[in-house]
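All protein chains of the complex are present and in place, except for one that has been dropped.
Presenting chain A:
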Amino acid sequence: MTAYIIRRMFTGIIMLIVMSMVTFLLFFSSPVNPEDFACGKNCSPALKAQTKKALGYDEPVTTQWVKFAKGVFVGRDFPDDPALKESAPETIAECPAPCLGYSRTTNSTVTEQIKEAWPISLSLAITAFFMWMIGGIVFGVIAALRRGSIIDRGIVGASLVFYAFPTFFIGLFLYKFLAIKWEIVKIPEYVPISEGGVSVWFQGLLLPAFTLSLVYMAGYVRMTRAFVLESMGEDYLRTAKSKGLAPRKVLYKHSMRAALTPLVTMAGLDLAGLMGGAIITEQVFNYPGLGKLAVTATRNFDLPLVVGIVLVLAAVVIVANLVVDLLYAVIDPRVRVG
């Protein structure tokens, strides 16, 4: 088991290195010049060249990547200008290890920004996760147990509707009616627990999390229903029923266990993906999480921020994959980790 984990982690680190290289290459192969964003529109060629140098984009891509990688381990200073360090040290931004870079558009280190944004995305993802898992499994099981009934058709139909609508539409729709018109919930606003307590934090989170959960819940309802129905047709369940086991015990102990195994894999990966930010939901509700940060960074052509977010997201997905694989073995005894 330990060897397996070490092997997977090693593979993950290689993947992160490759991803950072690919992001760098994609950035520099774009026709857009990053110095144009910083220099402004009335920029002379001389000024553009100076801005490019100040941003460090005048160096070869490989040199820039090596500096970036080195910064992860030993930290960096921005701007990396010896003359400025000597004459005006107060203008130098220190970026301690693990330094993922310095954003010249937001004027703070990438690590700081991710630290600020991640709890917000995490709050949103976990709250939505609980909502969709509970709703998805409960409605999925009900639909499976009432197969063919109006309830089944109603649940499956509703889930199809929510699955079909784009997230931004559901988000804007709920925002407009639940928050603005009927004032059932508060205007969404992220308030950390440390500032407003759990109640205020949750109230501000309710609508974005609900929006996000609806989209995912729809898929989970249909899958739970399918998995439960599939498992209910298995021979070992027929055997359990014929042995006289209570239907409730058959459902919870045998059928659900089999049905939940593939759901765990999916849920783990979905949750991991969301921890990197729910881009559309955060954009619609103006939630300053990683998703919104990613959009802003992309629009501003902010390479350090883009690379930082890509790496954090990739790391989360890699770790989640590993955890899911390990959990899989716990839930399903047929799987053995070798």
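Simple rule for what comes next: contacts are C-beta pairs under 8 Å (C-beta built on N, C-alpha and C of every residue); 3 or more make two chains touch, one makes a residue touch a chain; residues count from 1.
Following the convention adopted for this analysis, contacts and distances are computed from a predicted model.
For the chain of the complex excluded from view, the name given in UniProt is "ABC transporter substrate-binding protein" [choices: "Aspartyl/glutamyl-tRNA(Asn/Gln) amidotransferase subunit C", "Cytochrome c oxidase subunit 1", "Carbamoyl phosphate synthase large chain" or "ABC transporter substrate-binding protein"]. Of the candidate positions A:161, A:187, A:246 or A:330, contact with the hidden chain is made by A:187. The hidden chain makes contact, of the residues A:170, A:293 or A:317, with A:293. Residues of chain A that touch the chain left out of the display are 30-33, 36, 38-47, 49-51, 53-54, 78-79, 81, 83-84, 87-88, 90-93, 104-108, 168, 172, 175-176, 180-181, 183, 187, 279-280, 283-284, 286, 288, 292-293, 295-296, 298-299, 301.
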